[in-house]
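Left out: one protein chain. Kept in place: all the others.
Think of it as A, B and C in the order they're written, each chain with its own count starting at 1.
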Amino acid sequence: MGINEKPSQLKPADYASDQEVRWCPGCGDYAILNAVRKTLADNQSDTKNTVFVSGIGCASRLPYYMATYGFHTIHGRAPAFATGIKITNPELDVWIITGDGDSLSIGGNHFIHVLRRNLNCQILLFNNEIYGLTKGQASPTSRTGTVSPTTLNGSVESPVSACELALSSGATFVARGVDTAIKQLVPTLSEAQKHIGTSLVEIYQNCIVYNDDVFKSFTDKSVAIEKQIHLEDGKPMLFGEDNSKGLAINSNYSALETVDLSKNQEHITRVLIHDIKNKTIAYLLSQMDQSTMPVALGIIYRIKKPTLDSNYINKLKTHKNNLSKIMKKGQTWTI
Amino acid sequence: MGINEKPSQLKPADYASDQEVRWCPGCGDYAILNAVRKTLADNQSDTKNTVFVSGIGCASRLPYYMATYGFHTIHGRAPAFATGIKITNPELDVWIITGDGDSLSIGGNHFIHVLRRNLNCQILLFNNEIYGLTKGQASPTSRTGTVSPTTLNGSVESPVSACELALSSGATFVARGVDTAIKQLVPTLSEAQKHIGTSLVEIYQNCIVYNDDVFKSFTDKSVAIEKQIHLEDGKPMLFGEDNSKGLAINSNYSALETVDLSKNQEHITRVLIHDIKNKTIAYLLSQMDQSTMPVALGIIYRIKKPTLDSNYINKLKTHKNNLSKIMKKGQTWTI
Amino acid sequence: MDGSPSKINNNIEEDWSTTVRFAGDSGDGMQLTGGRLTFEAAITGMGLATFPDYPAEIRAPAGTTYGVSSFQVRFGEGLIASSGDHADILVAMNPAALKVNIKEVIPGGLIIIDSSSFSDRGIKKAGYKDNPLENNSLAGLQLISADISHLTLEAIKEFGLGKKDGLRCRNMWALGLILWLFSKSTKETIKWLENKFGKDNVLTKANVAALNAGHHHAEITEISEDILRKVIPNVKPVPGKWRAITGAESLAFGLATGANKAKLNMTLCSYPITPASPIMHYLANYELEGINIYQAEDEIAACCAAIGVSYAGGLGVTSSSGPGISLKAEAIGLAVSIELPLIIINSQRAGPSTGLPTRAEQSDLMQAVYGRHGEAPLVVLAPKSPSHCFEIAQKAILIAIKYMTPVMILSDAYLTNASEPWLIPNLSKIKEFPVSFGKTQENFMPFERDSNTLARKWVIPGTKGMEHRIGGLEKDSLTGNISYDPENHAKITALRYQKIQNVKKELNDIIITGPKKGEILIIGWGSTNGPISEAQNTLSKNGMKIAHIQLSCLWPLTENLKTIASQFKHVVVVEMNNGQLVNLLKVDITPNAKSITQVSGKPFRVLDLIAKFTAIKQLGK
Partner (left out) sequence: MDGSPSKINNNIEEDWSTTVRFAGDSGDGMQLTGGRLTFEAAITGMGLATFPDYPAEIRAPAGTTYGVSSFQVRFGEGLIASSGDHADILVAMNPAALKVNIKEVIPGGLIIIDSSSFSDRGIKKAGYKDNPLENNSLAGLQLISADISHLTLEAIKEFGLGKKDGLRCRNMWALGLILWLFSKSTKETIKWLENKFGKDNVLTKANVAALNAGHHHAEITEISEDILRKVIPNVKPVPGKWRAITGAESLAFGLATGANKAKLNMTLCSYPITPASPIMHYLANYELEGINIYQAEDEIAACCAAIGVSYAGGLGVTSSSGPGISLKAEAIGLAVSIELPLIIINSQRAGPSTGLPTRAEQSDLMQAVYGRHGEAPLVVLAPKSPSHCFEIAQKAILIAIKYMTPVMILSDAYLTNASEPWLIPNLSKIKEFPVSFGKTQENFMPFERDSNTLARKWVIPGTKGMEHRIGGLEKDSLTGNISYDPENHAKITALRYQKIQNVKKELNDIIITGPKKGEILIIGWGSTNGPISEAQNTLSKNGMKIAHIQLSCLWPLTENLKTIASQFKHVVVVEMNNGQLVNLLKVDITPNAKSITQVSGKPFRVLDLIAKFTAIKQLGK
């Protein structure tokens, strides 16, 4: 935006920079970029106070495409840069853009610690379950059996769940979205932006080149309604055609299970009411097996906790500090 | 041990190297060292096939004191070295020795990933909730409010729970012990050694110099019985004088609570039976608030899963590989 | 960059060579087409060199300049060491490909384009204001403009491929035309297609039809005499079985061979990064017994795991590029301190920080030599060509295990991807150098040293009675126990230094091309070998007393270099950085060395080097 223009109402397009967007045609990143721009427009974010900080990877190119401040840093370390930024200027609205490799492989440590410290920022984790930019190697979220240039006979490792890891790191906001359900993603991002603390949003994103259709089993239009559950705080966990199915906890509390209300209406009593503050249920929601259960989308968990940056606000006031006095503290002598 | 001696039965002292042990007098590390030596003796471990790998910190000095192979590496990276060792020689019995700073601050990423990959080794995490070797700064396990040279007004960050983080990383064996309860620690270490996969044992350890008595609220002899619960698979979760208390899940599954059987015997039906395979309960056990609840000790969680190193066993056989043939694969021409 | 190419060209007698560049969208199959022409030249026994150039984006939108992928191949008689400064022939599949590559074509060169791609939309997408075919911008060049799209679709219509798939055969049409230009039949390529897709596959049939159509089309096109004379002659080099090899493949083969010869299991522990990943991919792909890969969570873990591999008695190898190598610094320092073998491969890319990941540079040399805290010396080697990678990898392994030390191999983005013909070696003829691990003995001292090499013994866990502890704290120079003694620290620091200096004994291979005495001695290293050799070759033929050394061991530096250099009036160090080797050499070896550098992410041009060497001879600068 030019320096003199002041549009009364910013539109999503006003958040687009002049740089050509350079992802593969058909990449899920485009839809997410649009959702981000729309979220900023919905909240009328001020471009001058918004900073997108990213690591390295396809997803991490996003800051170049925003008409805000942007910092494309190094692989895996975006949360550390964001921390420096926020403790220096807590007023800035900081968005961390990262991929599954960036945040959970090389950047795993910073991911844990930024959540633990509850820095007031948003983390959008574009999870395509693969390393896109480096041409398709398996990532920590790749499923066991994934065939890639480094796992020719199928990966033997177990994938990590971003949401589960975030919860154990002390996250105060954990949500999930998907590139094919932008209508639901925008309000989730909006809530993330408003949350005071670190907001983690894991976004399933299709990499058309190296991991095409990996989320098809729940994003395909024909199955979406049966395979996705959109969570709402205080509402029963219902999904499926006519909300005919619900989620309940199993008898030994080890997992969630589906109850079919169309077979027996009375099962409704077993259906859990989504309590956004319940960490146990949040764990179970983020652990659900995609092959047998729906995928939980929306805000899984949210609590309030002091933020790291709030501690720095008071300390950033003035340069009239009493350095001179401190230098003279302790033993001195005069000659 | 000399190269010719072959004691029929190794005693704990046979696992001691000739190096003088150099921790502060009164440090909890001494007791843990003894427990480790005793465990090896109990299992008649072969010194030549045993490797202790450590990072940097007071705890990480332990390998020098063992009459086995030992590798004191660099700060936070012991799991990565251990991985290289195990995929090269899966026969070796590898013990990772680490501190809370070593494993959860700088080494957090490797901690997550070794657990995710389920490398067949033991991790003994000496948690004194402080940086010992560097003279007492707050660590990621330090409680909010901890006063240290870098947190003079009390730490503002929330501590991370090693066991909870391990569970979310895909750990297959999670246990806890304490330096003051060596009798219970030895069998736990023994189980850890036998487990096929990564065995995490978090050991609360008193740093007499920089964080003295931080665990006193549950280790003090006068309260130990009321403030510790020693878990046993398949047994009800009972603790306290005459096992008069039990653990039950609360009504919305968000936490465990204490039921007092001395007041009402019938509450026994609510007391959970420890199911070592139940991750939800494992999470709840590792999250228990020390101020109101007992501390869970013993094996919290254990499941079977393929190990990373087992994949390398078959690949390590011979040097008669068909390299020559592969070089000639594809397009060649003869002149 | 003074001296216009054509002018200099005319003054110099050269062996015949020609350079062809294919350019198009990433999806146009240009790498493959270039590879085919490379093969056709190779089987005639010609010298050749290639330069593949990929777009930085994974898959940029079609028709954009930043999505252009190109492959240049140069072949000819005599020494062909560089891939050519300029293209004689450019195949441009769309306007963007023309735009990006037009400046690489020599005056009078030939351009072949697909006219159907020069639509208004295509022209605009490439960022042209108006049609370059019509605005005189191709003046002085020859042009073959054919509606390749249409002609291809026509040729293959009987096979019923859709339009999208059909257009995928355009590259074969273009290749057919090119083959005709060089008087080659389509026979070998047809064989290859049949091999690739199966004889009866519709894709084979369509591609063959397109190939033949292009070949026939050439016959009826009017082409200047100048181009027609470029018949590929048959030159016969060393007889044997040959193949094309890239630097990455060659390193992978070299590592595997070295590990086999040392009788070690080997594991490459790595984390993906451009342009280093192919080495890991190749090794994964070979699936050799005893040769493994391990993809770690980051570069630090990869390096530590590799050290763990060596600690346990395997050969630990770790491979990365700039950002990853920087991250490994601390772990490499540990390997130096505990004295275990370790191979570190740096496929250098351009620029500081993320820089230009797909481009080559040689700016990590100082880092290789000095980029760790403390006095932490190690050995630095650099291969000079794709096939040389094979030798260097083996040499690195030999040194690493003989001297119990990390060895860094400096490759670069260019070497990684460039290919050259390679006489497949008879592995059984390569000498074995089996490791002997330390065995059970009395009074074992972990840091006792071989008096000749100063290497300590490699004693691995599992060895009975030899249990011992090592670590990064300073250690007693014999027992390895922690030692804070100042004199011990001074002593072991000196031992570690001297051990690396001793590696000079392995370096009996300073090869000097040209006179032993004369006007100019050029010293280069790594992938600059091609252009330097050609420039030197050309200038020698013109009578200049010019010699060339392409150093393959950059640390330790051999002292006899000083004696050699003293025989020349000028010593000139050529490198793709701001002057790093020259600074190493100025210390005690050639204090007055001159420096020629280029930091553009592109290989040197032979003509630029010729101009600069000539200037140094004439003006002394």
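Going forward, a contact is a pair of C-beta atoms (placed from the backbone, for glycine too) under 8 Å apart; a residue touches a chain by one contact, two chains touch by 3 or more.
Since the model is a prediction, treat every value here as computed from it, not as a measurement.
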Chains still shown that are in contact with the chain withheld from the display: A, B, C
Residue in contact with the excluded chain [from A:48, A:183 or A:304]: A:48
Residue of A:72, A:143, A:267 or A:305 touching the missing chain in the full complex: A:72
Sole residue of C:27, C:61 or C:371 that reaches the chain not shown, by the stated touch rule: C:371
Hidden partner interface residues of subunit C, rising order: 56, 66, 300, 321-323, 325-327, 329-330, 333-334, 336-338, 346, 348, 350-357, 359, 361, 363-364, 366-367, 369-376, 471-474, 484, 486-487, 489-490, 493-494, 496-497, 577-578, 583, 586-588, 591, 598-602
Residues of subunit B (touch criterion as defined above) contacting the omitted chain: 20, 22-25, 56, 58, 72, 74-76, 101, 105-106, 108, 131-135, 137-138, 140, 149-152, 209
Residues of subunit A in contact with the chain not shown: 1-4, 17, 19, 47-51, 53, 56, 63-64, 66-74, 77, 79-89, 91-92, 109-110, 112-113, 312, 315-324, 326-328, 330-335
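To be clear about the criterion, only the chains that are shown with their structure count from here on.
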Per Cα centroids, the chain farthest from subunit C: B
Euclidean distance of C-alpha centroids - subunit A vs subunit B, Å: 30
Subunit A, residues touching no fewer than two other chains: 105-106, 108, 140
For subunit C, residues contacting two or more additional chains: 297-298
